[in-house]
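Heads up, one of the protein chains got dropped from this complex, but the rest are sitting where they should.
Entry: chain A
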Amino acid sequence: MRYSGFRVIREALTGHKGWGHAWRDATPQASYDYIIVGGGGHGLATAYYLAKEFRQSRIAVVEKGWIGGGNVGRNTTIIRSNYLLDGNEPFYEFSLKLWEGLEQDFNYNAMVSQRGIINLFHTDAQRDAYTRRGNAMIMHGADAELLNRDQVRALYPFLNFDNARFPIKGALAQRRGGTVRHDAVAWGYARGASDRGVDIIQNCEVTGIRRENGRVTGIDTTRGFIGAKKVGVAVAGNSSTVMAKADMRLPIESHVLQAFVSEGLKPVIDGVMTYGAGHFYVSQSDKGGLVFGGDIDGYNSYAQRGNMPVVEDVAEGGMSLMPMIGRARLLRSWGGIMDMSMDGSPIIDKTDIDGLYFNGGWCYGGFKATPASGWCFAHLLATDRPHPTATAYRFDRFRKGLMIDEKGQGAQPNLH
């Protein structure tokens, strides 16, 4: 079924009886050519592009819970490509271009809203760093713009410009950045993949990865053994526990990142804003809630909930930037479990086991990467070669000293 304005009108006139399921809830077959473990944004995008762009058949997505119930449902919905390093910027710009055409591509309203993102700076040194970052973005074909203090004041007059420690001196803006309805991304990809014959198997947890002579033969699951020629694991947050079933250790620690939503307010922030000095970021949802977050809690966790000190730290950051939000009540908070890789950058690579592929280590920024991550992982699964924009995301970069240290703070999760 294709969604269209005509269809909406027809359904409105006939009592909305014609809407079917968006995707098939499949039962597992005996074997597949490709099994994607993980029915989140990245896994579903991988299956979608594998079926659509790389014309592969007999694909299954295996998810232990329900699709979109993991990290793609636990983030702050921001998209952007304001990266600095050669290994990163082309990949995230590729992702942003895919976001721009996403809804037309999969015929689903994901509410992609290019409302713009600004990164505030507070010192001359930060201005220099952001100028350099903006130039790097422009050289890679992205858009970037340096705003002075008056331009920022015209956008958001309520900010605390004269903060004694962190006066706002300007901002780096990327007008094409913005937000997306995160659940709709999972649903749209699931629908697109299912329409192209991909089996989406929910409530099916992987309990083992079977190998023979160094080659993957399939996966054991709570719904029985499923044979496969190639298995791609895209379960960020649980990467270590799933890959341990193939006796692999990863350069990854799992940490929790909390996010918060305030009660619904009148429209006040039309874009996305990050506050570099306090590590606070905020946007306003279409329902009016301020969506914001800060740093990770800072120790290994699989708990999907945070601890109070970081709640306090984020609230302090928000108050020092926008004193007016002190009267707003917090409605909800949640904690997403993230793969903190050793250098803060992702991994999309083959493993030493033939037919086993890995996609993870997304750290703070997996959501914005969803389309490109899916595309590049599908490319790797289908062709056994890395996509041109993801050549730097290899396991061996740690061994070779080719880390992609985007934040420039060192090669360990407790530093970045």
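Keep this in mind: contacts are C-beta pairs under 8 Å (C-beta built on N, C-alpha and C of every residue); 3 or more make two chains touch, one makes a residue touch a chain; residues count from 1.
Throughout what follows, contacts and distances are computed from a predicted model.
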Determine which name in "NADH-quinone oxidoreductase subunit I", "ABC transporter permease subunit", "Aspartate carbamoyltransferase catalytic subunit" or "Sarcosine oxidase subunit delta" the UniProt entry assigns to the undisplayed chain of the complex. "Sarcosine oxidase subunit delta"
Among listed residues A:I252, A:I348 or A:C363, the absent chain is touched only by A:I252
For the chain that's not shown, point to the residue among A:P167, A:G208 or A:P309 touching it. A:P309
Given A:T217, A:S285 or A:N300, the correct residue touching the omitted chain is A:N300
Residues of chain A in contact with the chain not shown: 238, 240-241, 244, 249-254, 298-303, 307, 309, 342, 398-399, 411-414
